[in-house]
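Of the protein chains in this complex, all but one are displayed in their positions.
In this document, chain identifiers A and B correspond to the written order of the chains, with residue numbering beginning at 1 in each.
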């Protein structure tokens, strides 16, 4: 059912808008610091903004993947909430890094924590489906044995 | 039903082949301009080809995500058509950029436009499902009120 994954779709949509926002910031910085493609480096102010965007893009597939895996195999609501937390941490990370390299550290840790929570949710969800698929009869047999029937 | 997403699968397959094609072009350029890994920079001709590939790869997760989101929550046919438009624009972008930095601009804008259309389609599709899921009863009540029964 589409309604079982619609919040994942919504978080995905918001994440695309956030990525587009980061890109627009790099475009602005390219103009401000006069760094024309294909050049990738400029003054440290430009480099920090550019690195913040690249880092966010690098982690983007992992984020999307693990949010969807957690949401599909476990439940969309916690995956959606943690996903929003990740997007918020990335937003703080981007603006922190643009200001000073040290300010990227804390929000990056929060973002990593969100990813690990999603990994945990996904692992639980997948574990349940695997147990159900491959060990259902064994579980039934064992529980019957202990229940005495 | 698989047949409801098969065109999205087809566009995905074509997109993977396009990415592989870009990579093969960078390999050729590495040999031609004698830029051995881990070096990433060489003469401007090499840098433009390398940047074109990197940029296409950077946007790839966003493209796939938003095409699938639009196709699943709205309908696969428009998402497929716009998706093909995006892949064609990326092809022109790659070959334009390889020739001269200015020639990357127009196809990149076309590619961005395709992404925005997909974002719009996805937003409409998700909006419909959310309204249906969370406000269906309210809509019924309101319409009953105005219909007088």
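Please note the rule applied: contacts are C-beta pairs under 8 Å (C-beta built on N, C-alpha and C of every residue); 3 or more make two chains touch, one makes a residue touch a chain.
Source: prediction; values computed, not measured.
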Interface with the undisplayed chain - residues on chain A: 44, 47-48, 50-51, 58, 61-62, 65-66, 69, 72-73, 97, 101, 104, 115, 119, 122-123, 125-126, 129-130, 132-133
Absent chain, residues of chain B that touch it: 2-3, 6, 9-10, 12-13, 15-17, 19-20, 36-38, 40, 54, 57, 60-61, 64
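Note that only the chains that are shown with their structure count from here on.
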Cα superposition angle of chain A on its copy chain B, in degrees to the nearest 5: 120
Centre-to-centre distance between chain B and chain A (centres being mean Cα positions), rounded to whole Å: 19
